[in-house]
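A short worksheet on the structure shown next.
Removed: one protein chain of the complex. Kept in place: all other protein chains.
By written order: A and B. Residues from 1 in each chain.
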Amino acid sequence: MTPVSSPHAHGARPVGRVMLLVMLALTPATLAGFWHFGWPAVTLWCVTILSAILAEAFAARMVDRSPMVMVADGSAILTGWLLALSLPPWAPWWVGALGSFFAVLVCKHAFGGLGQNLFNPAMGARVMLLISFPVEMTRWIEPQTGAMFTGFDPLAGLAITFGAQTPDAMTSASLLGHVKSEASRGIALSQSMTGHWDPMGFGLGQRAGSLGETSALLIAAGGVFLILQRIIGVRIPLAFLLGVALPAALAHLLAPDHYLPPLAHLLTGGVMLGAFFIATDYVTSPSTPLGQWIFGLGCGLLTWVIRTWGAYPEGVAFAVLLMNAAVPLIDRATRPRIFGRKRDGRSLSAS
Amino acid sequence: MLLAILSLSVLGITFGLLLGIAARFFHVERGGMEAEIEAMMPGTNCGQCGFPGCAGAASALVSGEAAPTCCPPGGLPLAEALALKLGVTLDAGAMQAQVPQIAEVREEICIGCTKCYKSCPTDAVLGAVKQIHAVIREACTGCAKCENVCPTGAIELKPVPVTLQTWVWPKPVSA
Partner (left out) sequence: MPFSTAPARSLLRRLFERWGAHPEGRKQLAAETEIATLPLPPQLILPLAQHIGAPARPLVQAGERVLRGQLLAEAQGMISAPLHAPTSGTIDGIGDVAVPHPSGLTGPAILLTPDGLDEAIPAESNDPFSLEPAEISRRVAAAGIVGMGGATFPAAVKLALGQKTRIPTLILNGGECEPYLTCDDRLMRERADEVIDGARIILRAIGGDEAMIGVEDNKPEAIAALRTAALRTAARDFAEVTVVPVPSRYPMGSEKQLITWLTGKEIPAEGRPADIGVMVQNVGTAAAIHRAIRFGEPLTRRIVTVSGGAIRTPRNLEVRIGTPLSALVEFCGGTTRPVARWVMGGPMMGLSIQSLDIPIIKGSGGVLALCEAEVAGRPEPGPCIRCASCVGACPIGLMPLEMAALIRNGDLKESVAIGLKDCIGCGTCSFVCPSQIPLVQYFNHAKGELAAQDRNKMKQDAIKQLVEARDARMEREAREKAEAAARRKAERERAKAAAAEAAAAKAAAAAATTPAKVEETTT
């Protein structure tokens, strides 16, 4: 007779429910992305998620577990969704599919499955795609607001995702890409930013960028929803944003013409998505309170450094992966103080 | 492209050679291992392992002739400790099934011949001529010497019963 251990009650939300709430939080920004970029974005999103589900089912078969159960915990779907949000909205279908397969099979299952991976799967896949297919991964599109209804019809959208060339008239550079290429030509910020920098538009999504990055405010709103629901803590997002904003503010203060203002950093690229949805991934972030502060600050700081002085215009993915590698060390070094003991582990003495 | 392949291959071969040389020159000899292993053995020289006493088993373990599971009285805990010390992997399959055993006297059959009492390496058997013998359980290691010499089969090894004081929660099965 195997005895049943206490406790005999449980109070936590099941894992599947947590994933559902995260997807709910992503929905406003995703819908805004569909609105701005039209049917190709929808098909890309579908293909990416379906590939993730397929990859997860395949992995389940490989380890003799039920594919239904594994997919049902929602983690693969979420990985696919986050990856889709970080891709250029009119990317070809095979970019999404390849990325999903890499994320689920290599970044997650090759490390041991749910809970065992060291690196964030979506970011791992994004970086792999960026390095392997730089052209397709940096072809940004000028948003066509209401594109789903006034722009293309679904069939034309399918054609874009599944093969035809993107009309050049639609492509445009993202702010970060534009600023970096202009800076390399020696043109100061004040010039390169005019006409490109519109904070409100950036907040709501009316500018070029990847599918989910553009609508920074909607992402932030989703993130705050998750914090209120106690799904993510406030430490990592706050630390991430501070890690980007503080160095940016300092640098902009010292040399306004060479360094982007903090608001620009916060609202462009993947900072909001990274702060609320990517860096807060349970498996790849630290488990200790102090560790989470360090991790968030590190991600933010590295993002700003790579954006400012690195070769790539966008740094979130690289920053997150670098900090992921440091997480086991951070966890070890920031263990909480045990009750009744000093920080070094020795017992408190009688007083 | 060719240059890339060539340069990486050369680097790989060079570092591989360096590692091999280091493994040869910086190899640490582990002496004194035998004495340490012998200290871990039960010390009853019961011979169930097939080697000449615990010292013989210790040298066999160090030379790799014996597996860490060779000592039944030591049981699984000893096997695990030996495997850790020697740095070998433990195939505990057969041993898991082995339950620690203790000798017990069936009083109806005991004839008081004192053969078991004389053969016990830890003096765990209490008895005298023509008196029924008994086993002091805390001192018995299950080496089976007594079982082998008893003419009537009165003393035999039985699995140690779990008591309230020795019961342990089983490890949960993980996903």
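In this text, contacts are C-beta pairs under 8 Å (C-beta built on N, C-alpha and C of every residue); 3 or more make two chains touch, one makes a residue touch a chain.
Because the structure is predicted, anything quoted here is derived from the model rather than measured.
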Residue among B:Ser63, B:Thr89 or B:Thr166 that touches the chain left out of view: B:Thr166
Contact set of chain A toward the excluded chain (per top definition): 1, 3-15, 18, 73, 75, 113-116, 282-283, 286-289, 331, 335-341, 347-351
Contact footprint on chain B, counting only the chain that is left out: 42-45, 77, 80, 121-124, 138-139, 141, 162-164, 166-172, 174-175
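Quick note on the criterion: only the chains that are shown with their structure count from here on.
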Chain centre separation in whole Å, for chain B relative to chain A (CA means): 53
In the complex with chain A, residue positions of chain B that touch it: 169-170, 172
List of chain A residues in touch with chain B within their complex: 2-3, 5
